[in-house]
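One structure coming up, written as structure tokens, with questions to follow.
One protein chain omitted, others in place.
Labels A, B and C are assigned to the chains in the order they are written; within every chain, residues are numbered from 1.
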């Protein structure tokens, strides 16, 4: 059993043993909550937050491949923990920034239990941002402004109403306290894609299982070509996502090992351009396979659909990523496009 | 029975009685030929060429709706006659140019037997054009250069090798001999769409008929959801095309009656944006329904596919038409787009 | 009565009882939703208006005179509705099923006594009817309903669970499709008119994935129904159900015109411009595509083409609008910046999947189109 497989097992068991995720859903009165016990278990005991942090900084010294496994597992169950923001966004940004100041923050995260949130700033507003994932009460707040990563201190935090009920976003005003270096933001595209692959794979599995047992017209609906061909097409899209993710993870590890970002520059927009639409498609069509029951509040299909929609636009539109990919592959003219 | 229905019957009978269209196909040695007997019958005896020409100029005084019926019927059987170039392009351009010089040419066309071809010029090359439909030996040669319609005299005509084996195109050099006024080119988009609706409707009918009789796995292939749902989806696209064509024809007749081009400015890019892709899709997927036999040279499915592909790009890409439609409906920003 | 006289009378009535709309097209409201969330106030306003219209002679223009109708051709009804749209009157949504589906079914299949009791009352909105067809185990396959009706002398006793019922909480009667024998498929069902206030009827709101609850579950636990309230033959309920669904398809305001308010293309263009993304070539391209398909859908309704085709086009247009809105709003769709008409679209996006299921799934619609419009063979089922 590989390290990644072992890690997958450990994480899967921890997630399976966690409290009902519905307890942490956003509702009219409050934003989505974090399952603090689960996060302590994952980030502290299992070391998920510090997985990608070098051992000399107190981390697990793991690979991006292992991180992707964790993000996919958490995505598969929509775990109410800040693993994408902390382990998937903040840590890779800090590692690639690579300054002593960034390392100091990595040490704090490696200890576990800390939520780290990243604010993506508009060029015109370097000290405020909206749509900050898990930004309601982070232990560490970072900001990407222009090419630079900053440690910041929040002066105002306002939770936002969100489509995704399983994970919060916030509007944040802040002051920049310390420059941390230049990060490689492509790494965050790969992290997000890992989550998308995980969630799409799971909801497709669930839809397939349902299609095998749900009877209409005296036979399982999965025996009708309309349903079985749809599910086959969805599997193809998921498999393309898995293949693209494998390549992107490989490129991310190559970058982290050698500093050579060439492969990542292609692989990151590639996986981001595919997985954003793929996850939405798979969640939406799986929901359709569930029929009436899938349209009810009690069924979990809509939680996957909500997460997929939120992820689709979180770090830019898939079409924009595809145009960037074309530019990276030599279609220089594409740079002139207004929406690339 | 309406005038349009009667006309449809007459044209349909003439087309059914014509020689085998395969005799006129392009091959290695020669470009596609015109069935001169059929064209004499249609244009002279039945008056198809002059259908849209006012009675006082010797024409039939018909409506655009009647013209669309003829173009759809000819498109449905890929008739080897220059009806689109002459009756669908040249006549509407001349009518909308509306000058005495244009009227004089309309008189000649109304007499029948004449092929009229239209050269669409690049702004930089006002005296040469490629892709001139039925341009190999026209009796009347026109050119659209900038906003102006011209009578021209060809100095060089070179037939082109074409994907569509049922209709020729030529490269033409010419001198401009007489300015004919400013035509409304939107009318030609409606003519082309009428042909596309006709050909798509026919090949879909044929595919449906085949799906009812072709047996595999002990039952007609049309009883498998994969096939029947595909055909239902294709019917929807054809019906959208028919609805859009009806609206565009109405707008064209309103313009010809009153000179008010407002409706046409929306309806023409609308029908062109839909029908280009629709005809290709329907021809391609019908071909697929025919299976192996459809992939043979002897089966006519590929002739429809070739025509559909050629029509798709003849007067601009469908996506460009859709962007223009958006501009006409108030998305002014869309004008800044590089490909609209 | 000439059409002109009729129109004159209608105009007089409307001028006397309603305000003209200031603009024909209203701005989208704060909520952008596909499902009518009829508050009891809204239901009451609809009922009061329908009574007024009925009493003035415009409430059932095509209906038989003996039940308060005018016995006029459908062209008169269209003329009235076209006039009415110029006025600010309560929405018809809460009564669509009652008047468009339940009433004609009762009229076609009930005994004279039952018709006397209900038809006029339903059309005057003194009573409201709902439809008890779908069950958790019978969605696309309606013929597999498991709610049982057992004969007991002159009455029947009903047990079972119905789902996705609109308006059950304010309905007086329900059209219940039940299983009455172990016989062959399509020959083992019977239709009843059930008193929704009878003992054993329990209505619970059903919260859908959008978060709101615009449908109901209805539990039938030993509900007693008189045999005289049976519609059609014993074991002949399938024919009655098919007739009801046929009325649905021809009902004005039926499934094909759902989403009409949201699919107003001029409002959409204006909104995209205000949002500042009219210059995005992808937005423009998608808007052009949607404009074409929405315009075609309207034209196809006028030419009365296959209703299943209309439903398919509607749901694909709603999906396309969802994609367009996602492209235009980006992250503003998924979290609320507090700006008008941005995050509000999220409720719409969440509702679209329901439109692909309710009133016949996309797959059932494709079967219907293939079999009815193209004459393709039925599948071996």
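Just so we're on the same page, contacts are C-beta pairs under 8 Å (C-beta built on N, C-alpha and C of every residue); 3 or more make two chains touch, one makes a residue touch a chain.
Source: prediction; values computed, not measured.
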Among B:104, B:137 or B:160, the residue in touch with the chain that has been omitted: B:160
Per the touch definition above, residue among A:270, A:287 or A:308 touching the missing chain: A:270
Contact set of subunit A toward the excluded chain (per top definition): 208, 211-212, 219-220, 222-225, 227-229, 231-233, 235-236, 239-240, 243-244, 246-247, 269-270, 273-274, 319, 321-327, 329-340
Absent chain, residues of subunit B that touch it: 130-131, 160-164, 169, 171, 215-219, 224, 226-227, 284, 287-288, 291-299, 301-302, 305-306, 309-310, 312-314, 317, 319, 337-339
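Convention: only the chains that are shown with their structure count from here on.
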Centroid distance [mean C-alpha coordinates] between subunit C and subunit A, Å: 40
Gap in Å, rounded to a whole number, between the CA centres of subunit B and subunit A: 50
Sequence positions of subunit C contacting 2 or more other chains: 279-281, 363, 366
Interface hub residues of subunit B, defined as touching at least two other chains: 224-225, 229, 336-338
